[in-house]
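Reviewing the structure listed below.
One protein chain omitted, others in place.
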Amino acid sequence: MSFEVFRDVVKPIVAGFGITARRLAEQKVTVQYPDERREQFDRTRWRHVLTRYDSGLERCIGCSLCAGACPARCIYVEAAENTDDERYSPGERYAVRYEINMLRCIFCGYCQEACPTGAIVLRKDFELANYEREDFIYTKEMLLEPIRR
Amino acid sequence: MVKLTINGIELEAPQGELIVETVKRLGLEIPVFCYHPRMKAVGMCRMCLVETGFKQPDGSVRMMPKPQAGCTLPASEGLVVVTDSEAIHRDRKGVLEFLLINHPLDCPICDRGGECPLQNNTMAYGPSTTRFIEMKRHLPKAFPLSQYVTLDLERCIQCGRCVRFTEEISGDSDLAFRFRGAEMQPSTFQLTDFESRFSGNVIEICPVGALTSAKYRFRARPWDLETSPGVCTECSNGCNVWFDHRAGKQVRINGRANDGVNEEWTCDKGKFGHDWYNSTSRLTKPLVRRGDQFVPASWSEAYEEILAAFADKGGKVAGLTGPRVSNEGLFLFKRLFSEAFGSDNVDHRWRSGPVPTGPVPRPLPIASLESKRHILVFGTHLAEDLPIVHLRVRKAWSQSGATVDVAYSAANEVERFAKASLRCRPGAEAALAKCLLGEAVWSGKATVSDAVRAELAGFNADSAEEKSGVSGATVRAAAARLGEGAVVLTSDRLLDAPEPPSAWKSLKALAEATGSEFVCYPTGTNAAGAELLGLVPDHGLSTWQILEGCKDGKIEALWLVEADPSSTHDAALETVPFLVYQGTLENEAMAYASVVLPMAAPAEQDGTWTNCEGRVQRFRQAIAPPGEAKPAWRVFAECLLRARPSTPFFNPGEVMEEIARVHPVFAPAQYSLLPEEGALVARESLVGEPAGGGG
Partner (left out) sequence: MSELLQIGAQRPKAPEPDSLELRFSPTAVEELEALKTHYPDLKSCVLPTLWIAQREYGGHLSPEAIAEVAHRLSRSYAEVEGVATFYSMYNTAHKPGRHLIEVCTCLSCHMCGAYRIVDHLEEKLGIKLGETTPDGVFSIHEVECLDACDRAPVLQVGDQYVGPVTPETVDELLERLRSNPDSTVVQLADAVVKVHLRDGKA
């Protein structure tokens, strides 16, 4: 075995496996998804949620600022007027339709930043896979947070 | 011209030009709220403050100690203006902070948000925070001032644009500032209904969201909208509008500037009258009658049925069209009937009286009314029939000092500024016209032929009271005001009056004999285009003859385009063996139809429209037609092709080229030549004279 072979072949192999051997003792970073879930960072931005006030009224006023801020143009908002009999949000205006095209969304969080009432927030639910393209159009009913009892 | 200096740039400007306009011409900007170029400057909002000074004889500049309002400052020799100094920025900040003290800042739910001058100016010049921590003024929100206009008093910054609009432009003075100080509010008398015919304009000129549209309320934000330049097709004025749409639905109409037509105003009929675009009764599929019911059919099935009933039937078939068909459609309609069906029975006129004939001078351009000395509005409810012409007539009165007389049988808006109102008995228009002519003749002001003179026996100012219900003195004065520089203005509503040819003839004679100009504006959307394109029978049957013919079985097949005579002639529609109804909406006439064809609305097709002054304007397609609806011109072209194979027309531009070939007056209207503001194409006679051409 010449010096060159030792330098160029054996030494790197031993050194490489050395790293592996040292790491074997340490804790593993991979998790057994979906049996295990990694904890997410506080500011993770995944699926959108339309939140409510404690009273159960919707925060969203249908102002469409999120749609205006959206760089991917994936939000569609249609507003309507609250009446005393049918009240969805505290003020005059509420969103009668609120749709997000999740295929287009780039999860930049601009909508959350633009929202004047803090209605739309991006939360940690990241499992958004689906089978049909149509199913990626998230409607207001899907986005709206359930009323807390 | 005077020399002045703006921000160190020396330039010349006409003496007396307002500095805000001069600065705009220079390409710089002075922020404004209350200033509007079409209304008198009042200097209420103080947003346009500029520093001023004067050049001294020794060449130095002596600045004024305090800023001045740029909107009320006229250009004068040696004036030095600074619009961009530290002090001015501080002033603007102060003004905006002050205006925002009581402004609720509910921009997210405000319909103006996104296109709001207050928002824009605050972003550009305003302070980022406020020092006002006290309670804001609270007032009722969303008060319905009328069925169209919603008033939000909290948002008002009291600039007075709306008040000045009703005072200076529409002339009804329906809005005024009530109360004073912080409580000052623009509103109607006792908050009663805001009944102006032009109320929609105050929504557009409001620099905040205080006056918003009830129909557009919460329907979209500006960044949701797509907008296309359009032409209003609700009446014959042909106002230029912005056609705003969202996801293929019409949302709102805003005025678009065209100094020749509507300046930048719209009437409420046009601004709020486009709801039918989104109606659920829009026709979307061709329907063919099978027994008692309609079955959806393909276009080719429908064409086959139609051609079987119409082709080569000659005088036994007829076609009637309504006003809302483009020039291209009308032209091909006439050609289809003459070439494929061999029939001359086509008409577009729905006025009840027979139509007078004889050459008429070309219609005056609307804008030229401004320069007239005197205008006699005769036999027409001007604000109702021709709202934009009404605004011009009023402008002639208010800005150029023209006098206006009005002769109509009912109360109308022109009376508010008219020198004299000749309110005749309903139906006495003909007699009144004769009395006016008689008075002009007997007083020696005008000369007429002996035949006419003989007809006028007994008609003069003294007999006017008894014959028309107008006092003799008024008639005498009104006749005296006619002459050089005067206009006798009427609309085809005059033809609804009894004895229309007589009224029309006398009126025209009156104008000619006194040396005044005569103009009769049509009221149907594209009636002027139909006249120019010869959509009147050359020797065939006219509208009422056709409908009578249907009743006695002389007409075997009738084609109605966007017209519904069922209220007056349902027997005709019931009797006629084969009826085609082509239109945008379901209606009563449809019940009698054998074939129903869905038609694309004006904004859903490319085409040109001729307004009352003979201006051809192009309206490019803005939205898609519903379902399978097709533009009228395409339907006619396809029918023509099936009946007589020839080179087809692929687009309306080609149709217009053909029109220009057949009717040379339309040469400037070819799409490659047509300017954005339209082209005046009227020929010497617009009404009456039998038209040649048409294939």
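Note that the chains are named A and B in the order they appear, and that numbering of residues resets to 1 at the start of each chain.
As a convention for this text, a contact is a pair of C-beta atoms (placed from the backbone, for glycine too) under 8 Å apart; a residue touches a chain by one contact, two chains touch by 3 or more.
Being a predicted model, the structure only gives us computed values, none of them experimental.
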item: Touching partners, among the displayed chains, of the absent chain; value: B
item: Which of B:Thr52, B:Thr83 or B:Ser146 contacts the chain that the document leaves out; value: B:Ser146
item: Selected from B:Val2, B:Ala176 or B:Leu641 as touching the chain missing from the view; value: B:Ala176
item: Chain not shown: contacting residue from B:Gln15, B:Gln56 or B:Thr192; value: B:Thr192
item: Chain B residues touching the omitted chain (full complex); value: 139-140, 143-147, 153, 166-167, 172-180, 183, 187-193, 195
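The working rule: only the chains that are shown with their structure count from here on.
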item: Interchain centroid distance [CA atoms averaged], chain A/chain B, Å; value: 51
item: Residue ranges of chain A in contact with chain B within the complex; value: 61-65, 67-68, 76-81, 91-93, 116-117
item: Touching residues on chain B, where the partner in the complex is chain A; value: 106, 108-109, 113-114, 141-142, 217-221, 223-224, 247
